[in-house]
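Sending over a structure as structure tokens; questions will come in a sec.
All protein chains but one are shown at their positions in the complex.
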Amino acid sequence: MKLHEYQSKTIFSKYGIPIPKGRVAATPQEAKQIADELGGRVVVKSQVLVGGRGKAGGVKLANNSIEAEQLATQILAMEIKGLPVRKVLIDEASAIDQEIYFAITDDRSAKRPVIIASAAGGVDIEEVAHKNPEKIVKVHIDPLLGMREYIARDVALAIDLPREYWRDFTKLAMNLYEVYKKSDASLAEINPLVITKDKKLVALDGKMLIDDNALFRQPEINEMRDTDADAPSEIEARKYGLSFIKLEGNIGCMVNGAGLAMTSMDVIKLFGGEPANFLDVGGGASSEKVAAAMRIILTDPNVKAILFNIFGGITRCDEVAHGILKAMDEVKPKIPMVVRLVGTNAEEGRKLLESANMITAETLADAAKKSVEAAKKGK
Amino acid sequence: MKLHEYQSKTIFSKYGIPIPKGRVAATPQEAKQIADELGGRVVVKSQVLVGGRGKAGGVKLANNSIEAEQLATQILAMEIKGLPVRKVLIDEASAIDQEIYFAITDDRSAKRPVIIASAAGGVDIEEVAHKNPEKIVKVHIDPLLGMREYIARDVALAIDLPREYWRDFTKLAMNLYEVYKKSDASLAEINPLVITKDKKLVALDGKMLIDDNALFRQPEINEMRDTDADAPSEIEARKYGLSFIKLEGNIGCMVNGAGLAMTSMDVIKLFGGEPANFLDVGGGASSEKVAAAMRIILTDPNVKAILFNIFGGITRCDEVAHGILKAMDEVKPKIPMVVRLVGTNAEEGRKLLESANMITAETLADAAKKSVEAAKKGK
Amino acid sequence: MSVLVDKNTRLLVQGITGHEGLFHTTQMAAYSDIVVGGITPGKGGEWVLDGKLPVFDSVKQAKESTDANASIIFVPARFAPDAILEAADAGIPLIICITEGVAVQDMMRVRSYLDQKKVRLIGPNCPGLLTPGEAKVGIIPGNIAIPGNVGVVSRSGTLTYEVLYAMKNLGMGASTCVGIGGDPVNGTNFTDVLEMFENDTKTEKVIMIGEIGGSEEERAADYIRTKMTKPVASFIAGQTAPPGKRMGHAGAIIEGGAGTAADKIKALEAAGVKVAKHPEEIPTLF
Partner (left out) sequence: MSVLVDKNTRLLVQGITGHEGLFHTTQMAAYSDIVVGGITPGKGGEWVLDGKLPVFDSVKQAKESTDANASIIFVPARFAPDAILEAADAGIPLIICITEGVAVQDMMRVRSYLDQKKVRLIGPNCPGLLTPGEAKVGIIPGNIAIPGNVGVVSRSGTLTYEVLYAMKNLGMGASTCVGIGGDPVNGTNFTDVLEMFENDTKTEKVIMIGEIGGSEEERAADYIRTKMTKPVASFIAGQTAPPGKRMGHAGAIIEGGAGTAADKIKALEAAGVKVAKHPEEIPTLF
């Protein structure tokens, strides 16, 4: 789950990390009022859950509150990478001496948290990482021991941070690790962490990703979810615990298991088709879940055929068949459906589906071929 | 550092461990008032920093607030193992079904925390430990991983705790570990942990020892220190960071290092003398510390001679000599003093003490012999 | 010989009285006689499978009673980390965690703790192990594989079944199939299992089933190139997945171009591995 900049910074602040004075606004009038409170000179920052806001013109400096209002009007009317801007963050403008990159994230290979830091922070950090990887410092943290002050000092040394900032930086690093740990973040990023002209360390921007699997113990963060960036079908899917991603093709897919779902897409493509979605019904899918999955697939008018590829293990084919029948009863789809059931209770499942008018397949290749053909006919 | 029962239980309660309703009283009138508030039937418990209060008559049941007042009067006039009772805890009386022993402490051999539990809790736990060690359950905790629910369940199983209490017990065990960890306790003990007749788990008594070396980060607990149990000389010694224990003999000892201090006492005894104290001036003792140590030794009228045994390492003999001279100047002692300086800056130290009228010794045995002789003459 | 599990495995089931636990215990016990008991705290003393399998309150107690040498976990995700730790503390040398949806930071802590002990963890979020004809430890349907000399290792669940099933249809059998699970932080990786297969006398060929994300396949390629003598065939799922989209719980995120199917296939082919275009093609590549 992604958090907005203003949400991330609120959490940072709660853990003692200095952030600029500022507040979020949903209207130009609010933006003006906040700018007035902050003394006029502010940064107006679009709050959208994609990167590259700055380059898209979604972050602007206002010299006074009138300008802030104008810029807010302009930015609140924008769409950035297809996402509407619903809120802007109005932050006091800072006079900046240096921009640092500082983040804590999961290192999946090392199986532990890692600090990533660079003296060359700011919007071009990805380019730095690509072209000058030696300018990126990585230091691992033992998850049982946690962050230690000497680790922060080693990072400060490695990014040539002037000695006068070591004490503040160490404290900030300890606090950011607390943010990462206590929020079950998979990323807690400050970019840029700035040294201001009046010699302070301030988290000018903030980004957090939260581990979806840990949201059960993060009720406050769960409340912050902004579904603006998600397609309605994806929101619906999440409600049922389905992994669903809408794509551009015309063959709907319902598969159990992420690997097999990706593979089914691969094989559809291999035989000249285009998948309309990625959909993993998960392990041990109930008939309710399967029915919901089918409804979601069918809301996409592009879908000309559906491929059901279920290899029963923890999932039982008879449960899936029940779900399919239930959904068909409700939605009464007109498009051809190719079904392949193998594994746990496949026999029972196939028997249940005998009454329904479906195309059956033995192998995955066969199923993919048949669904590609069906979709072509359906056009 | 030892905490009183009422202090320990206040901490327990802060961490969610159920304790009986109650409050501490310094006068019989207060005791009566608290008993009235609690409905009359209460336990009056002397608050002294020694074990065996119950057997000494320091814990009594009152059937009403008048009785509570009478018992408080009686108990507040007691001395238990030489310690005056200054406060009583007035606790609501509980109807008890079972008494359990439950504690978390340092296992020095295993270098990790250990849970100690027994179904046979109560005042005779030490006898149980001695006669029926199989009734005592010990389970270690990894200090980096901390307490886990399954560990608590394993303990519950091992002490045959009825299953209906597992959930509460698990929670309580997790909380007691937090008490132990967050308070830097070397012991967090509940004895007895009772199952009441209305089927609740309650910490009827509580005892905590705090690691003196961690008090720097435990300001609240440090505030709770009760010096009533300490001899004034020991309090004075602590002020200067000296390890001092008053004993019954007549030869005052000032030594650097606990091992050497104990050894000096051993050798005094070996040659027929009796040490008046244990005193370790510690590593790198300053002249101020040494002077304070000498003043403390001389406040004991039993002391007929003093043995200074300093083997310089981190401690420098010249610093020690300065301290001795300083203290002699202030106190002008009349008793014989045997001094032995070896190691770091011993030469300089000896030179400084030449002017003072002291008996010198080369070996420890020699020094001990001379101090035993000097004390005999001093009588 | 085979890898990790065989007919001498003495298996405990953590969460044995739960819906999934009981269903798969029934399946495992029907496959062969390796299940010796299970654990559900609070239900110790009960019996399941018509009185054939005892239920215990704790793994320690179960281990003492049954002398088990492996434990499989079917508990809900929020309890799975402690279930793994409990089994490790009880001295179980092989732990298989089927549960999916375990929080990443929990697993990082668990992994750091297990690294101190002589414990092998498979999973979480994995289908478990299958040594055809001897031991079914997990949820891989028993009837889709036959005994043989091909070692199978996979990050995926159902995709593995596809491959086993395709193998069986060609008369090709497996020595052991190891599902290592798709989570970013797990107990056993490709290289660990490849090494076991390389050293296993019953295994003559190896099939490795990977997917996009992470860099375990690249490391495995490195191991195959430098250390392996046995032939390896492979398939990488997600060849057509759009970049930057998250493909479900498998943690298959494409980050900055690394971990793409193309990268992985290139690394594997450079190590002499034949990579299939679709899973049913793999068994034909040897």
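To keep things simple, chains are lettered A, B and C as they appear, and every chain counts its residues starting from 1.
In this text, a residue touches a chain if its C-beta (ideal position, glycine included) is under 8 Å from a C-beta of that chain, and two chains touch if they have at least 3 such contacts.
Keep in mind the model is a prediction, meaning the values are calculated, not measured.
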Item checked: Residue of B:S46, B:T170, B:T344 or B:S371 touching the missing chain in the full complex -> B:T344
Checklist line | Residue of B:A26, B:I66, B:I314 or B:A356 in touch with the missing chain, whole complex considered | finding: B:I314
Checklist line | Absent-chain contact - pick from B:D142, B:D168, B:D226 or B:E348 | finding: B:D142
Next item on the list: Spell out, residue by residue, where the missing chain touches subunit B.
Entry: 106, 108-109, 111-113, 126, 129-130, 142-144, 181, 184, 186, 211, 213-214, 216-217, 243, 245, 247, 255-263, 265-267, 269-270, 275, 278, 280, 282-284, 311-315, 342-344, 363-365, 368
Check: Please identify, in ascending order, the residues of subunit A that touch the omitted chain?
Finding: 142, 144-145, 148-151, 153-154, 157, 163, 166
Next item on the list: Determine and list the subunit C residues touching the chain excluded from the picture.
Entry: 115-116
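Everything below uses one rule, namely that only the chains that are shown with their structure count from here on.
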Next item on the list: For subunit B and subunit C, let me know how many angstrom lie between their CA-based centres, rounded off.
Entry: 54
Item checked: Whole-Å gap separating subunit A and subunit C, where each centre is the average of the chain's CA atoms -> 28
Checklist line | Between subunit B and subunit A, distance of the C-alpha-averaged centres to the nearest whole Å | finding: 55
Item checked: Overlap residues in subunit A, where contacts from two or more other chains coincide -> 144
Next item on the list: For subunit C, jot down the residues that touch at least 2 other chains.
Entry: 109, 113
